[in-house]
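Missing here: one protein chain of the complex. Every other protein chain is in place.
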Amino acid sequence: MDRLTSWIARAVFLFLYLPIAALIVYSFNSSEVSYRFDGFTFRWYAELFADRMLLEALRTSAVVGVIAALVATVIGFLTAFALVRFRVKGRAFFVGAILIPLIVPEIVLGVSLLTVFSTAGIPTGLLTLVLGHVVITLPLATLVLMGAMSSLDPSLTEAATDLGASPWVTFRRVLFPLLRPSILAAFLLSFTTSFSNIVISTFTAGVGTTTLPLRIYSTLRTGLTPELNALGTLLVVATLGVILAVGVSQMRRILAGPTTTP
Amino acid sequence: MNASSSARPGRIAPSAAGYLMLLPALAVIVLLVIVPMLVIARDSFAISDPLGGNLGGFTLANYEKLIDPVYLKTLGYSLGMALLNAVVCTVVGYIVAYYIATRRASLQPVLLVLVIIPFLTDFLVRTFAWITLLGSGGPFISLLRALGVDAQSLVPSQLAVTLSLLYAFLPVAVFPIYAAMRSIDPSLKEAAADLGAGWWQTHARIFVPLSASGLASSVMLTFVPTLGVFVIPVLLGGGKDPLVGNLIVTLFTEFRNEPLGAALSMVVLILMLASVAGAGLLLRNGARRNRSLGKDA
């Protein structure tokens, strides 16, 4: 049975990369229409690097994504820690309130955020974009970290405290190492959520802060261009390259001999 | 610390530090969630201006308008789709999370990142890639036709919608389940194996209960946002059966009827809050039972 589920999991990874493979193939398609393959071309890559607006949108998305994900992960960590580790009053209220952004249809949240920002006199721009994205990524980060913390054996931190470690030392030496993969998970999930958000961005972006999905979504009426396949390909290949580089060196180290870490 | 104490094990009595840690989240929630929701609640009772603004005032007309078979039908269909998506995503997410969590520690982050990489490409670009793959020029149909099957394009179809919903929501299912599962003591699995527990028993008695919080998050994170989805039903489902997300977007944009959109949103919000609260209650009882069960194992 374990073997079967392993195979299913591998099939799911394949499933995840199926459209990416299509994307890569079609980024070299010389045809302007997606349903036919006419031949090989680099034309879309050339057009991509000449597309000033698209690249600027990519930069905006990357900046907003990193900031929003960092903020969400930090706040999410504090919140999860407080909710899991302390007997705080109004815990149910907190959990419920953090979930609201997930429950409200995004367009509703977007429209009302715009109203709130304009009433408060905050001009739309990078700040409002980040705030809007923090709202929708905070529940994700918090839930992931709450899940990780609540199934963590509490005796570990208690032992550290009993041994006289300060809360900061306990966090740095015990909690953080144990939770590191989950923190990474929370950050990555927040980043991609922010990076791909359309609706909240529609209402919180301002002059010069059109994000990549906004830019792409607004081209729907005139049709998506194959240069977007080229952009997708580059993003995936660049990331995979980095991982491979890091992953391979790591594996070599493991093969080379005993490491100090488990 | 023991199971007989009324508080959850490991939870420390409230202190200034605990509340201090909640402050940033409290600020975000109050200023950027609760205040906007009050704005929407207020708008849902406002009189709509045919030009697209709202005239203020107080009326129940918006809610009365919602008692219409049209809205009820869409709401019902949406809830069904959301449930289906939550179940599919959570089951698949569980399998993937278990696979990752049982790999070598150094490999786990790599696999996690592999799950997330496809999502660096834009949502619409991915969706269009699916259309190309499942469409009549795509590999599946071409293959079937080469085999002599008279296959029609898979877009638009219910299958295409279900597949692309799974695709869109899989990471938010995998991550919380993985996060919960990772902290499970691996010796439990060995112990179960030593005691002769089979695969089903090991999962039913150890992994599922101990990752319950992750599973609950997964269900929540996939069920609720499905209601707000509006691009997938149109692009892959042909748009003949709108989800409630489509209706709300239409009300806010094309119909420029903010108050009616706000009223529909309030209905969805209250429905969801009630079901989350209900699920939370069920889960709390379940979790308490399972926790002691996990400790026994």
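Think of it as A and B in the order they're written, each chain with its own count starting at 1.
In this text, contacts are C-beta pairs under 8 Å (C-beta built on N, C-alpha and C of every residue); 3 or more make two chains touch, one makes a residue touch a chain.
Just so it is clear, contacts and distances are computed from a predicted model.
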The complex has one chain missing from view, so what does its UniProt entry call it, picking from "Acyl carrier protein AcpXL", "Sarcosine oxidase subunit delta", "Spermidine/putrescine ABC transporter substrate-binding protein" or "Cell division protein FtsX"? "Spermidine/putrescine ABC transporter substrate-binding protein"
Residue among A:I8, A:A21 or A:V66 that touches the chain left out of view: A:V66
Chain not shown: contacting residue from B:A25, B:V96 or B:V113: B:V113
Given the full complex, what residues of chain A touch the hidden partner chain? 31-36, 49-53, 55-56, 58-59, 61-63, 65-66, 111, 114-115, 117-118, 121, 123-126, 177, 180-181, 184, 187-188, 191, 195, 202-203, 205-210, 214-215, 217-223, 234-235, 238-239, 241-243, 246-247, 249-250, 253, 259, 261-262
Mind pulling the chain B residues that touch the left-out chain? 50-53, 70-71, 73-74, 105-106, 109-110, 113, 117, 120, 128, 131, 135-137, 153, 155-156, 234-235, 237-240, 242, 246-247, 250, 252-257
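One rule holds in what follows: only the chains that are shown with their structure count from here on.
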Would you kindly tell me how far, in whole Å, the mean C-alpha position of chain B lies from that of chain A? 15
Would you pull the chain A residues touching chain B in the complex into a rising list? 1-2, 5-6, 8-10, 12-13, 15-20, 22-23, 26, 34-36, 74-76, 78-79, 81-89, 92, 94-109, 111-113, 115-116, 131-132, 134-135, 138-140, 142-155, 157-158, 167, 178, 181-182, 184-186, 188-189, 192-193, 195-196, 198, 212-213, 216-217, 220, 224, 228-229, 231-232, 235-236, 239-240, 243, 247, 250-251, 254, 262
Residues of chain B touching chain A in their complex? 1, 7, 9-15, 17-19, 21-22, 24-26, 28-29, 31-37, 39-40, 43, 92, 95-96, 98-100, 105-106, 108-110, 112-126, 128-133, 135-138, 167, 170-172, 175-185, 198-200, 210-211, 213-214, 217, 220-221, 224-225, 227-228, 231, 244-245, 248-249, 252, 258, 261-262, 265, 268-269, 272-273, 276-277, 280
